[in-house]
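Reading through the structure tokens given below for one structure.
Here is subunit A:
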Amino acid sequence: MLEVNNINTFYGRIQALWDVCLKIEEGEIAALIGANGAGKSTLLNTISGVIHPTSGSITFLGQRIDGLPPHSIVELGISHIPEGRKLFTDMSVRENLEMGAYSSRVWKQKQETLEQVYQLFPVLKERAKQLARTLSGGEQQMVAMGRGLMSRPKLCIIDEPSNGLAPKLVTEVFEKIKSLREQGITILLIEQNVRHTLEIADHACVLENGRIALEGDCDELLKSDHIRKAYLGL
Partner candidate 1 sequence: MHILEGEGVTKYFGGLAAVSNVDFYVEQGEVVGLIGPNGAGKTTLFNLISAALVPKPGIIKYKGKNITRKKPHQICRIGIARTFQTVKIFANMPVLQNVLAGSFFGTSPGMSSTDATREALESLEFVGLSDLAATPAGDLTLANQKRLEVARALATRPELLLLDELMAGLNHTEIAESMELVKRIRDRGVTVVMIEHVMKAIMNVCDRIIVLHHGQKIAEGTPQEIATSKTVIEVYLGEQTNAGS
Partner candidate 2 sequence: AEEEPAPAPAPAPAPEPAAPIKDSIVIGASRPLTGAQAPIGDAALGPMMQLWEQKVNADGGIYVEEYGKKLPIEFLIYDDATDVGTMVRLTEKLILEDKVDILFSSCGTSFISAQAPIANKYGMVLITAEGGAVTMRDSLPGLPYTFVSLSFSDHYELPVFADMCAAEGAKTAYIISIADLHGVEYGGVGNMEFARVGIEVIANKSVPITYTDFSLLVKEAKAANPDVFCVFAYPPIVLPVTGEMMALGFNPPAVIMGPGANFGFYGVSFGGDPAVVEGVSCFATANKDTSPAFAEHFTALEELVGWPNSDWWGTPLYAPIMDIWVEAIEATGTLDQDVIRDYIATHHFDTILGDTWFEMFGDGGGLMAKETHTGEIGQWQNGTMEIVGGGDWPATVLTSDWIYPKPDWPTP
Partner candidate 3 sequence: MNITAFTFKKSLVPGLLLVILVALVTLPIYGSLYNVILVTSILMYANLTVSWVLFSGSTGYMSLATAAFFGIGIYASALFLPTTGAVFPVLVVVLIGGLASSLVALGVGALTLRLRGIYFAIFTFVLVVLIMELGIWWELSVSHLLGRYVILVDNNVIFYTMLGIFVLVMLTTFFIRRSKFGLAMRSIGENEEAASHIGINVTMVKVITFAISAFFMGATGAIWATKLTYVDPHVAFNVLFSFMPVLMAIFGGMGNIYGPVIGAALFAYLQETLQTEFPEIYMISFGFILVAVILYLPNGVLGLIQKLWKRISGGKRAHT
């Protein structure tokens, strides 16, 4: 579904990604793990067009998307739920969600989609009128995810959804992610919570210092020594 080939990305003169390759199959949960600063968010930003790679290619459903601006990439069906929630803090929950459906492809159906999102996160319906800024961390994360789903994505990219959440919410968030896959949405997930992630994902890549260090099916990776030592502390 998504194919990333030999991507190199720079911040100014500093190279953040080196020849990164990544393949995601339709309908799976792919995970991306790696230490802080490994370049995970950079890779996601490169995919969603926030930054452009200096070389390499990205294809989505057979179409080249590297070099397209973010808004065109959203139109194609990729939704990026950024690190740190990034809500429109002075807009209501409902308006935030509606913004998720901004792309012209789905704007007309936003009412229907909204109902679906409310089903997934019932608490958001109760809070529809509240300003995003005043929500608790967990609720904000739900708004962020709901907003990402409003564009009816084929591929949903989620960056560290459990960061800073209370343990109870972390469990809930992972449950929601699983249920998304059941609805047929392909997912690319970044998490520091490696065990939990590998448990729900099908396929994972390990990014170290901007390079892919390891990749494979999650069951195998869970057995790998490197993973167990570096990321699970066993």
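Quick notes on this structure:
Here is the rule we use: a contact is a pair of C-beta atoms (placed from the backbone, for glycine too) under 8 Å apart; a residue touches a chain by one contact, two chains touch by 3 or more; residues count from 1.
As a selection rule, all candidates are chains of the complex that A comes from, given by their letters.
As the structure is a prediction and not an experimental result, all values here were calculated from the model.
One chain among 1, 2 or 3 touches subunit A in this complex, and its number is 1. Those residues of subunit A lying in contact with candidate 1 across their complex are 35-37, 134-139, 160, 163-172, 192-196, 230-233.
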